[in-house]
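Of the protein chains in this complex, all but one are displayed in their positions.
Per-chain numbering from 1; labels A and B assigned in written order.
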Amino acid sequence: MSRERRPAATLHIDWTLCDGRGLCTELLPERLARDEWGYPLARDGSGGDVPLAASQLEAARDAVALCPRLALTLRKD
Amino acid sequence: MNEALWALGRGTGVVALLLLTVSVVLGIVTRSGRPLLGLPRFSVTLVHRNSSLLASVFLVIHIVSLFFDSYAQLRVVDFFVPFLGAAKPFWLGLGTLALDLMLAIIVTSLLRRWIGRRVFRVVHWFTYALWPVALAHSIGNGSDGTSVWFLALALASVVLVAVAVAWRVSANFIEFGNARKGETR
Partner (left out) sequence: MSGMGGEVRPPRGAGRLFAAPASDLTSHLATFGPVPDGPAASHLLDELQASGLQGRGGAAFPAWRKFAAAGSGRDPRSRGGAAVVVANGAEGEPRSAKDATLLRAAPHLVIDGLLLAGRTIGARELYLVTTAASLPYVARAIAERTDATAIRLREVPEAFLSGEASAVISSLEGGPALPRDKSRRLSSSGLAGRPTLLNNVETLAQVALIARFGAEWFRRLGTEEEPGTRLVTVSGSDLAPTVREVVGGMTVAAIVRAAGGSTDTLGAVLVGGYHGAWLPAERLDTPLTGHDLAPFGAAPGAGILVLLESASCGLKASAAIAGYLAAQSARQCGPCANGLPRMAEVLEKLAGGSRDTALPAEIRRLAALVTGRGSCHHPDGTTRLVLSALTVFSAEVKAHLAGGCLADRRARAGVAA
């Protein structure tokens, strides 16, 4: 897979709201893993602002809509 | 015509109750953060949401059909104000109460992005009142309420919800609950 030049959008995790319920990690497995306490862990080490490729936008929108804690926002750059 | 309305009213009431049971149980599973029998977490949440929406659709048909059914003697005020009914006011009142709670929960769920998490959560807790009230209404008011098949169904639902609630209050409920030593606010 070739490297994306620019992310299509950024998925922002509000850590004060996140409770590690794991829905986003199921929907975006290629971007998010889970740490030993269940909280989402960006595979590229990007912390709380996870860059997304265009192909991941739809899954990210689902994650935003389904997050039980409303902890996610999608930002177009 | 009346017979058809009556049958529709009964049938949709039973279906609404069963959907509500499914929603309550899946809501508890959602809270645990765990998948359910191969169903991923996001699907559990989706089915939880959709079953409650579907339940409210059946509830609307249930109420409207019985409103036009002359035997039930429903008035508009009985939709919203409990215990004023002409027939079986107590049991009908429970149904009204359940409807009011359902309305509050559905509206706050649809608006949760705007009203904030706290209001959403507090109102959502009323589900634990809504479900038994709806069940009591169906047994006490329904014409099938005391038939064997319905009581068997009701008993199965009670067991299902009771097991879910017992699990909910157990120590090992939250996924990663044991790994998380630092409790968050």
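Just so we're on the same page, a residue touches a chain if its C-beta (ideal position, glycine included) is under 8 Å from a C-beta of that chain, and two chains touch if they have at least 3 such contacts.
Predicted model only: the values in this text are computed from it and were never measured.
Enquirer: For chain B, enumerate the residues touching the unshown chain of the complex.
Expert: Touching the missing chain: residues 179-185.
Enquirer: For review purposes, identify every residue of chain A that touches the missing chain, sorted by number.
Expert: Residues touching the hidden chain, for chain A, are 12, 14-20, 35-39, 41, 45-48, 73.
What we mean here is this: only the chains that are shown with their structure count from here on.
Enquirer: Go ahead and note the Å separation of the Cα centroids belonging to chain A and chain B.
Expert: 32
Enquirer: Hey, which residues of chain A end up touching chain B in the complex?
Expert: Listed in rising order, the residues of chain A that touch chain B are 17, 19-23, 26-27, 36-38, 62-63, 66, 68-70.
Enquirer: Under the stated contact criterion, what part of chain B meets chain A in this complex?
Expert: Within the complex, chain B touches chain A at residues 30-31, 33, 40-42, 45-46, 112-113, 117, 175-176, 179-180, 184.
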